[in-house]
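I have a structure I would like to understand better, so I am pasting it below and will then ask my questions one at a time.
Removed: one protein chain of the complex. Kept in place: all other protein chains.
Coming up: chain A.
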Amino acid sequence: MLSQLREAARGWSGRHLLGLEELPAEALEALLQTAEFFRQSNDEQRQWDFLKGKVVINLFFEDSTRTRTSFALAARKLSANVVEFSSKSSSLSKGESFTDTARNLEALGADIVVVRHKTPGTPHLLGKYLNTCVLNAGDGAHEHPTQGLLDLLTVRQVKGSCKGLNVVLVGDIAHSRVARSNIWGLQKLGAHVIVCGPKTLVPRHIERLGVEVSHDLDEVIPRCDVVNILRIQFERQRTGLFPSIREYAHLFGVDDRRLSLAKPDVLILAPGPINRGVEISSGVADGPNSRILQQVSNGLAVRMAAMYLVAGQGMEESA
């Protein structure tokens, strides 16, 4: 079994996981195969010692329940010590600078820092300042690589491969780190990516990434193999980016009628947390095309894979 893991990990090189844009194809493949290994071992309720004695710090400057829990559980399944650190309980509220906070954490002996921050590039700066491994758990609207990876993994499990698939990302593309990580990852694996949302929520110049831009979901949905439904944040409406939640649901919500336009085997993904009745109806969220819960368990496997690859390799002997 361990030789299988070593084989999966072979293409990896690197100390951090900061984003999917800069990730070489073989590293992306290593992450997905390693994640597949851990998904199977999780099904068998296996516990590993790859990070025994190591310290993982969950450094969350932005609210999160799912991602934070998933990273913490991933670390424990690899036998790491996990420290939770959130901005509300930290000295950041006492005016300490972000870099001073990070250096203090390093002095505490962190081996892996998992960081979420509302500012793009914060994990990259941490990676530059600190001597620890950094995993990006979401930096503003820039990247959310583990979410992108778990989406890729789910698509591969259901569809066999991403190559040649039509994948539409629906919703608030402009403010979405999930959209950007999905675009980079899906394109590297050979999928055709369409972004579809209100004109005010699809950023200028995005077509230069090689994606197709649409504002008409009914036109797009019949030719898609995968529909990835991004969460709509209600505060965007208040800043005038779209007129009302009702109109958003009318134009871009995925409900039973829209689903009926799609291929019968269309795969429905949503990064969550979902707003039922807005971007996705309950019927679709709980229906047979949806793999929202499979995404969650894949997320755990992906995060275990990332931690193993950056800090756990070479520890297999003690396992």
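Note that in this section contacts are C-beta pairs under 8 Å (C-beta built on N, C-alpha and C of every residue); 3 or more make two chains touch, one makes a residue touch a chain; residues count from 1.
To be clear about the criterion, contacts and distances are computed from a predicted model.
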Legend entry - Among "NADH-quinone oxidoreductase subunit J", "Dihydroorotase", "ABC transporter ATP-binding protein" or "histidine kinase", UniProt-listed name of the chain not shown: "Dihydroorotase"
Inset, instruction - Decide which residue listed in A:Leu209, A:Ile245, A:Leu261 or A:Val296 touches the omitted chain of the complex. - result: A:Leu209
Inset, instruction - Consider the whole complex, including the chain that is not shown, and state which of A:Gly14, A:Pro120 or A:Gly283 touches that chain. - result: A:Pro120
Legend entry - Touching residue (missing chain; options A:Ala110, A:Ala141 or A:Ile268): A:Ala141
Legend entry - Hidden partner interface residues of chain A, rising order: 21, 97-99, 117-122, 124-125, 139-143, 175, 177, 180, 203-206, 208-209
